[in-house]
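One protein chain omitted, others in place.
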Amino acid sequence: MKKKINTNTLILGGVSLVALLVMYLVVPSVSSVYMMTVLNGAIIFYVACLGITVMLGMGGMVSFAAISFMGIGAYASANLSLKLGVPTIVSMLGAILVSMLAALIIGAVLLRLSGTFFTFSTVALVQISYSIFTNWKEVTGGPDGMGGISTFEFFGVKAVKPNENYMVLLTVGILCALFVLRLKKTNLGRALSSVRDNEIAAKIMGVNVYRTKLAAFVIAAALAGLAGSLMVHNHHFVAATSFTFDQSTTFVIMAMLGGVSNPFGVFMGTVLITMLPEWLKPLQEYIRLVYGLGVMLLMVFMPMGLWGLFTGWVKKLKAKFKIGHKVMIGISSTKEG
Amino acid sequence: MSKKLMTVLSLLLACVMLLAACGGTTTEETEGSEASGSDDPIRIGVVTTLSGSNSGHGEYCKEGAELWKEQVNANGGILGRPVEIVYEDNGETDQSYVNAMVKALSSDDVCAIFSNGYSSQVALVCPEVENYEIPLIAGCSSHALIESGYEYFWMLRLTDQYVSPAMVNACADLGMTNPAILHVSDSYGQGMADYVEKALLDKGMTVALKISVSEDESQFTPYLTQIANSGADGLIAINHQDQAAVVMMQVDALGLDMPLMGCSQYASALAMDTAGEAANGWYSLADWTCEVDTEEGKAFVEAYRAAYNRDPDMQSVCAYDAMQVIGAAIERAGTDDPKAINAEIEKTNGLKGAMTTYTFNGDHSLGTTIFMVQTENLSGKLTGIVNR
Partner (left out) sequence: MGMYLQLLVIGLSMGMIYAMIAMGIVLLIRAVGVLNFAQGELFMMGAYVTFALSVQLSMPLWAMLIVALIIFCLFGALFMFSVYWPLRKSTWSATIIISTLGASTVIKEIAKIIWGSVPVVQPPIIKGVLELGTVRLEYQYLFIIGIGLLLIVGTFLLFDKLYIGRVMQAAAQDKYSAELLGISTVVTTMLTYMISASLAGIGGWLVSPLFLVSTSLGSFMLKGFAGMVIGGLGDVKGAVLGSLLIGVIESFSTLFTTTYKDAVVFLVLIIVLIVRPQGFFGQKISEKA
């Protein structure tokens, strides 16, 4: 048994090394500039969607608030780098800090609500934040937005072209994905899952439900704020029209499509939704219709998303070839209550 | 933990391979069309909305551009080469607008681009346009964009800053001394309202009330009620087409008895058709009216009606004229090199388009005139022309 795992690990190790090489070296060299831009946009959304993995996938809370914190992070970054001229890394950390602080205050209030009421309060939050982003001229530039924000620059090295931005975004994306994977194994992650599966039972077991949820909310906000900061440095421009309720529903759909409980599933969902209009170009005016129908069918046939489908296959294959040990990431471990 | 990580990475590989395959095909395509012989078409890009809730604008835009293309190609093309227009659909969101523009810039092999995106969207892509050094002519009119000093960005119309004093003069002629301003709260509405307010104050007039409404607002009666009770003696309204129609209908229902002045959208075919009789009596400073009195304008309206069996909208004439500006620049440059074209656009002087005459006047706003229109019996009556 022990030996088997070792060979498996070896193969997987090799594959993942190749994967990394491909992502860092091959993709940028074969993709067109346009492709790189689309991919960059997808990675930015992906980081924000990871927050939804924490909230919905791990904590079972439907929240539309990601876009608000993305906006807060974006404007924090824009102000820091435009008005104070701080380096990129400081502006990114600042964005994370500001959105975490905002989430701590807002979350402390909203998380006193349960279930559907909480979901609604996040919808209200998105409307309020959108109003503020459009109208608070001193901080957000009002409807004109803010332009001329510096590009990514680390230790004197500047990213100018889309494929250089891609390197930065990819690295941040992978780090965030690893962070979320790790989070699942921590006490907080376990507490969160127990709250999701049965809140009352969790309470009896001694989990502080309110604090656990608040921690998840703040972490999700940190990821969204980071995404906002990435967006600002990637586009060099920020405007309130990027932070609408529609966009936040798209985030939830991206996460659900891929399979909300797994970072890789979310990645598939994000890329798919971003690429869909591209692949369906000949359909022109029917694109959004197909998209809507797709979402409905998806919920019926694979509610756990593409990742759920994939792990289902893996399970079957393993049963067939009698590969011994239990499935690593299965639907079984993400039963919803 | 590490095994899970590896599964993740190996799957990422598969997904990325797929993407790479897609990306690969796109690059090959463009490389194939690189070699430019003398018979190769001249390619011009148009980025407009072909899907989603504003696809109406995109249809008008596409029709205008197509009309020009057919006329030019019927006359032997430009520099003896046929013209081809590449359309990119900018979808509904800012992100999809950026994507479409980058695609046009990077992989369509075009020598110039026209786009009728909103000011805020165009602002998003201007840095990219500068990177690629391909001239972009836009149909928006926010003055802030001109002030940013982009080299490859051009504005077809007069900017709001130039239009606003003319609008205020017209308001004074209508007898307004203390008008109310109702405007949409996006970049266009807010910018224009600020210029109008400044022009009003410069002229020694006062502003009774300045009301900003969000883009998706449709209930204006509470605002109009306040305007009626504020002692205002006129209304200046700045909204997009759909909203303009609703404002006109609700003003009519409330029976506001004061001179009414709208921005260019109030004279758009779409707003007038929708508002019906409620549109009668509104004045507006419009970039475009089908009653245009220049020869070029009349010829355009005639050709457009013959081709599409409907009246041209401002979006169509913008696309048509932008193509003319680009075409003339290519002709003068003698090549379809984007940099040469950009240099030639700056030498545009007295080019007579359907909408107005285009001249480079020191900044990147090429238009020179705007129409003063009053709506009567559901059509815009030309009452004057205002110069820059």
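Brief remarks follow.
Per-chain numbering from 1; labels A and B assigned in written order.
Definition applied: a contact is a pair of C-beta atoms (placed from the backbone, for glycine too) under 8 Å apart; a residue touches a chain by one contact, two chains touch by 3 or more.
Quantities reported herein were computed from a predicted structural model and do not represent experimental measurements.
Shown as candidates are A:15, A:44, A:149 or A:252; the residue that touches the absent chain is A:252. Touching the missing chain, out of A:89, A:160, A:175 or A:289, is residue A:289. Across the entire complex, the residue among B:131, B:177 or B:274 in touch with the chain not shown is B:274. In the complete complex, the residue from A:124, A:175, A:205 or A:317 that touches the missing chain is A:124. By the touch criterion stated above, the residues of chain B touching the omitted chain are 52-56, 185, 211-214, 216, 218-219, 221-223, 225-226, 228-229, 242, 245-246, 249-250, 253-255, 270, 274, 276. Take chain A: the residues that touch the chain left off the picture are 56, 62, 109-110, 112-117, 119-121, 123-125, 127-128, 130-132, 134-135, 198-201, 245, 249, 252-253, 256, 260, 285-286, 288-289, 291-296, 298-300, 303, 335-337.
We adopt the following convention: only the chains that are shown with their structure count from here on.
By the touch criterion stated above, chain A contacts chain B in their complex at residues 5, 8-9, 12-13, 15-16, 18-20, 22-23, 26-27, 30-39, 41, 131, 134-135, 142-145, 147-148, 160, 162, 177-178, 181-182, 185, 235-237, 239, 241-242, 246-247, 263-264, 267-268, 271, 275, 277-279, 281, 284-285, 287-288, 310, 328-329.
Against chain A, in their complex, chain B makes its touches with residues 1-13, 15-17, 19-20, 22-24, 26-27, 30, 50-52, 55, 89, 91, 93-96, 98-99, 102-103, 105-107, 119-121, 123-124, 126-127, 131, 142, 144, 148, 185-187, 189-191, 212, 214.
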